[in-house]
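If you scroll down you'll find the structure; I have some questions about it.
Entry: chain A
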Amino acid sequence: MTASALLVGLIIVPLAGAVLTPVVGGRDGARACGWATLVMVVTSGIAAALVVHVAQVGPFSAYLGGWEPPYGIELRFDEFSASVAIICLLGLLAVVFSLRYAAHELPPVRIGTYYTLLLLNLTGMLGFVVTGDVFNLFVFMEILSLSGYALVAISGERTAEMAAFKYLVMGAVSSLLVLFAIGLLYALTGSLNMADISARLSGAAEAPAMLALALLTTGLMVKAALFPLHVWLPDAHAIAPSPVSALLSGLVVKTGLLGLIRVYQIYYGAKVLDLSALNTVLVWLGAISIVMGAFFAIFQEDIKMMLAYSTISNIGYIVMGLGLASQYGMIGATVHIFNHALIKATLFLGAGAIIYRTGYRNLTDLRGVGRSMPFTTAAISVGAISIVGMPPTAGFLCKWYIALGAVQAGHPVFGVALVFGALFIFVYYIRMVNSFYFQQPVHPEILEVKEAPLSMLVPILILAALCLVMGLLGRIPLSFIEPAVTRLLGTVGG
Partner candidate 1 sequence: MSELFDLVLIALLIACALAVIRTKDLLGAAIIFSTYSLVLCLMWQHRGAPDVAMTEAAVGAGVTTVLFLVAIGRTVRREK
Partner candidate 2 sequence: MKRALTIAMLVLLAMPLLYAMSQLPPHGSATSPAYTHISPRYLERGPEEAGAENVVTDVILNYRGFDTNGEVTVIFTSLAAVLAVLLAGRKGDERPVREPAAEPSPPSVVVRFVVRLLGPFVTMFAVYVIINGHVSPGGGFQGGTVFGALVILITVVLGRSVAEKLQPLGVRRILQAAAPLTFVAVGVLGLALFGDYLAFPRDEALAWVRTSWLMVIEIGIGVGGAAIISAIFWQMGGDR
């Protein structure tokens, strides 16, 4: 098995698995879940092999159809693409978690379709992350978005459908902006391959190149829900089924950011424009996102709504780190993409398990649940500590790196914004943990509920354990990503 065949398999296995799910699963939800689990186990194996390979030999490519780029489509696997590992891991855990959850929460006839869409969503993400061709990127983005809209609406509740529609309109407009930008880049360079575009863009007219950059950034930031383009996110993420929320919040919004990294790779390499204006805008918007997201989260009663707003503020951290364009900031931001995915998935799956057992989702109603569901709430608490960024958990190192990045870039004031945001986040997670453990229950029967079933508890505990492990071994991903960041920033010449 060569590396390039494995790289193709990473996309083809879940794709074929997804289109075969209705054939294999039929109307039997458990069988569809078993099939999806099998598919994700195989895909995760492939992803693990690829990450090991990239760590050993550095970036590599697969040429589809045997056409060398720029004539054919190239799949490119570099250190940033290592996020496929987290995509596969979360995908696998979300599928397992869904076994009991979907049977309980979704209309029975839709369960088979649910797994199909889940696999398609993961396929879209994997393709988006590894492709080296801008139009192929658009195609995978559409697979990812379409399945995402449907997954938000799948519960069939009125609010879910309205949230999905809002998400769809914003998402479709942003996809169009990206397509427009692809057209402009094609007009300027005559190429669709990212590396080739980057090489050929240098002599191009400045105004269209700048317009393409603006359109790409705007489109991708809608997907990433950066303030002020975040309006679709809270409803969609809070109302979707919990495993879907975990995927949307943990991964799907991140694809916008990974796309932004690809855009940086194109434009930093081309040296056609000075990106410092864009970076300044991104840093400011990131800072505003941190504070706004945290501020709104404080006033939420609904536990999943709170988590959704917290995603907005964490996206702010990452965008700020990327915008700082300093070594530390970028490394911290990239690693935070991984870590936040772990943490947010822990929190959303934990919240899902609690809602599954108790039927309540407001913090007031959930008072005292810590006594009846000790393992789940313990996992949520670990997630909460991580997201605030206390050592020795996963959230600490990357936020510390982003703060260092702010100092390194000569803007210590943003480091202050970061700490300020962390304080807000601390307040609302303390509020959550407090109501779980220390307040008198409003509903006495909440003390009687059972701990979550194993198919839910095991994924949650694995994720919580990883939050701690990543905190202790935090240096490994940081040093893993360092060469890629150095390469990216090295091309800036400063």
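The candidate set was assembled so that all candidates are chains of the complex that A comes from, given by their letters.
As a working rule, a residue touches a chain if its C-beta (ideal position, glycine included) is under 8 Å from a C-beta of that chain, and two chains touch if they have at least 3 such contacts; residues count from 1.
Everything quoted here is computed from the prediction, not taken from an experiment.
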Complex member touching chain A, one of 1 or 2: 2
Complex contact set, residues of chain A against candidate 2: 4-5, 8, 12, 15-16, 18-20, 22-23, 62-67, 70-73, 107, 109-110, 113-114, 116-117, 120, 123, 127, 135-136, 139-140, 142-143, 146-147, 149-151, 153-154, 156, 161, 164, 184, 186-191, 200, 204-208, 210-211
